[in-house]
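The complex is shown incomplete by one protein chain, all other protein chains being positioned as in the whole.
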Amino acid sequence: MRTRLRRAAAMIARATVLLAMVAAGAGAQSVRDDGRIDRESLQLLRAIVDTATAHGLPAQPLLDKILEGSARNVPGPRIVAVVRQYAAALGEARTALGPSSTAPELDAGAAALRSGVLPAQLIRMRAVRGPGTAATSIVILTDLVSRGITTERASDALERVLRLDTDDSMALALRNAVAQGDAQASMKSLGKFLDDLPDSRKVRKPPETS
Amino acid sequence: MVVQSVASDETLVAQALAGEPQAFGSLVTRYSDECWRFAMRMLRNRDDAEDVVQETFLRAYLALPRYVARDLFRGWLFRILVNQCRTAMVARHRRERRFINGLDDEVQERGRLDPEPMDPQLERALGELDPLVREAILLKHGAGFEYGEMAALLGVGESALKMRVSRGCAQLRERLGGGHNA
Partner (left out) sequence: MRDDVPPDGGADATIALRVQDWYAQTPAAPEQLRVRINEALGAVARQPARHAFGRRVHWSSVGAAAAAVMLVAVGVLAVRRARPARDAEISEVPFAIDAPHAARVALVGNFNQWDARATPMRRTAATGRWTAALRLAPGRHVYAYILDGKTWTVDSVAPRSGDKDYGSINTVLVPTGR
């Protein structure tokens, strides 16, 4: 009894460490250990996540990938491969979007890169949306590309629209217009949306940047 | 960090006792929804349910050194939760003794659980049951505990619990008129 109470005291007394838990708060994910991921894969995953966080990359998107893979009964080695690639993509996203990028921006950027968006196109998004405000446009860019619009055309169109508004409402409208149709219709919908922009709001295409 | 994220309950408890910063947080994440669901259905009041779930994890945290590995953590946590629900109900009944149509007056005042309750007849019928019977039914058919786990959790014999649940189901059947409106 006395030993247990002393242990309680020791636990409670580690205020600094426990405050870190509180601060981390939402970052404390957990997975039911039902044996879906083999031990070796777990160790590799642990190393990948530790390395990523040591480089200042957000761990949450990687944990999400692990959990998703586990929920889908994906074999451990495949989860390891996916998480490794995603960690690399997070790093590339940070290079493209800059060190001041928020975790949602990096997460969105990594997903964009994995779907075929080029780093140069992320840079263009950053040019029109400052740190902490680019996640929506990156998500929209990814969605347009996933619907069959070429990355160049999608980023052109999006950049034009984003320069017209300080919030992302027009970009969201563009996405919605494209999303209603099938792949073939997507390009037409995109073109029509741009053509239908009111005359007074059309802007010249921005000068080419190096 | 991912050490906790794929760990069993027992591992997380051991890590929490050893001072690992995120281990108890992982247990909170893992069980807060389940505790919430039970508290909501038992107390039928959002504010009370939130308070009870918070109190449960607080007490679990302080009681962690007393947890023995042979108890299943979930059952051990639910024992605390059930006791907190009982305490909350006693406190509520002391505050408000009027009942309208068999529903707790305070539940009515604070609004329904959700604007479009899924099965209002069942909710009403469950609300009219003896709290211990309702508790047993929610543990068995809601939270999905086995009778053996419930016996350990509640300190009541298995056969007594089976009778309690069976009696409760019979009462529900009677009040619901034997039919289910799909």
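By written order: A and B. Residues from 1 in each chain.
As a working rule, a contact is a pair of C-beta atoms (placed from the backbone, for glycine too) under 8 Å apart; a residue touches a chain by one contact, two chains touch by 3 or more.
Owing to the predicted nature of the structure, the values given are computational and were not obtained by experimental measurement.
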{"item": "Option from A:A52, A:L122, A:V145 or A:L190 whose C-beta touches the chain left out", "value": "A:V145"}
{"item": "Option touching the unshown chain, where A:A47, A:A71, A:A120 or A:A173 are the choices", "value": "A:A71"}
{"item": "Touch list for subunit A against the chain that is not drawn", "value": "1-2, 5-6, 8-10, 12-15, 18-19, 21-22, 25-26, 29-32, 60, 64-65, 67-72, 74, 82, 85-86, 103-104, 107-108, 110-112, 114-117, 135-136, 139-140, 142-143, 145-147, 175, 179-180"}
{"item": "Positions on subunit B contacted by the hidden chain, ascending", "value": "24-25, 28-29, 32-33, 36-37, 40-41, 50-51, 53-55, 57-59, 61-62, 113-114, 116, 118-119, 122-123, 126, 137-138, 140-143, 146-147, 162, 165-166, 169-170, 172-173, 176, 180, 182"}
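Operating definition for what follows: only the chains that are shown with their structure count from here on.
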{"item": "Between subunit B and subunit A, distance of the C-alpha-averaged centres to the nearest whole Å", "value": "36"}
